[in-house]
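All protein chains of the complex are present and in place, except for one that has been dropped.
Coming up: chain A.
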Amino acid sequence: MEQAPPDPERQLQPAPLEPLGCPDAGLGAAVGKEAAGAGEEDSGVDTMTHNNFWLKKIEISVSEAEKRTGRNAMNMQETYTAYLIETRSVEHTDGQSVLTDSLWRRYSEFELLRNYLLVYYPHIVVPPLPEKRAEFVWHKLSADNMDPDFVERRRIGLENFLLRIASHPILCRDKIFYLFLTQVFFFYLADSRLKALNATFRVKNPDKRFTDLKHYSDELQSVISHLLRVRARVADRLYGVYKVHGNYGRVFSEWSAIEKEMGDGLQSAGHHMDVYASSIDDILEDEEHYADQLKEYLFYAEALRAVCRKHELMQYDLEMAAQDLASKKQQCEELATGTVRTFSLKGMTTKLFGQETPEQREARIKVLEEQINEGEQQLKSKNLEGREFVKNAWADIERFKEQKNRDLKEALISYAVMQISMCKKGIQVWTNAKECFSKM
């Protein structure tokens, strides 16, 4: 994680006002527009079409699940389940539904979508995903993702997840959600690229350090999860290797019964094989401690993210307040000078239903001026609050970084020490066995 020096330029100023082109200047449309705009370089996309997509009734279903083999990001062969997402648009006239889109997605792509939504809509309680699998437990023999019952339950859960998003007034308008349902390759963005888009969206002037920190915490979370998963599989396999050696113990013993000179050597070697096989239990028990240390930082990453999100929220809040203030100032100015530059509903109704009286106008200006005053106070205090927050948060983050580096180094050292001990035990056992064999 890079440490950018605090940027004095990045004081929390109200953002410059942008002309809003949509007839509905409400928050929802603004969100929708921004979401649509964030997805691509050219702003020539007809955002209205995308927003209107959801105005037609659509049906979403996760209709099928299929086992696949392929290569993952690490170029390793793996088996996974792919789910078929079908989108149908329902014609109002005859109620008939037409299949408009269908594509296959795997669980990790659902996760990507959800992560994106979490990032983009920090205010919103984002619907959860069904369980991915049992948590990091290596000795659990029955944790089988390919089990048909598990796959079926998950299919239903994933469909439920999509339906909840589609029925959410804000989330349903999200462009990335739309692309998830319709574009096969567009959505395959690496997490970091997606997060890079984050920075330009929603919050106009986030503190870059927090943005970077958020990327870091996401990536840390993802890499530690991956590490823990693979470590569990490694432990599983290692267990198998050691335990099978135990079979030598019995067969050597049986064999030694029919041998004369070879018998003793075989028998005692067999005993060492038993020792070898049973040594793995303690070894793996010790390794769980290492896994716990990693897990702690996995969960720490979540806490880091929370701090970043808090900053984002405060920043967003501040920017909205500033925007609101600026808009009020402009209205006030227009009322005072009589020119109309902004497009507002009030202005529209005025045009349609007639001018207001000078008294009415004066009253409105007064109200606005009061609101502007209040707004300026609020903005000042929010600014202050924000700066305090950044200062304190960053101090703690620095402390956290030091702690993390210390702790994880210690964890790696203790892991290496465990491995060394395991190797030494192995050498000991096999040397003993070799000695027994030499006496055969």
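Here is the rule we go by: a residue touches a chain if its C-beta (ideal position, glycine included) is under 8 Å from a C-beta of that chain, and two chains touch if they have at least 3 such contacts; residues count from 1.
The criterion applied here is as follows: contacts and distances are computed from a predicted model.
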Omitted chain (choose from "Oncostatin-M-specific receptor subunit beta", "Sorting nexin-30", "Response regulatory domain-containing protein" or "WD repeat domain 75") - UniProt protein name: "Sorting nexin-30"
From A:E59, A:E111 or A:E219, residue that would touch the chain that is not displayed: A:E219
Identified contact with the non-displayed chain, of A:L99, A:M146 or A:V234: A:V234
For chain A, residues in touch with the removed chain: 1-2, 74, 76, 216, 219-220, 223-224, 226-227, 230-231, 233-234, 236-238, 240-241, 244-245, 247-248, 251, 254-255, 258, 261-262, 265, 269, 405, 408-409, 412-413, 415-417, 419-420, 423-424, 426-427, 430-431, 433-434, 437-438, 440
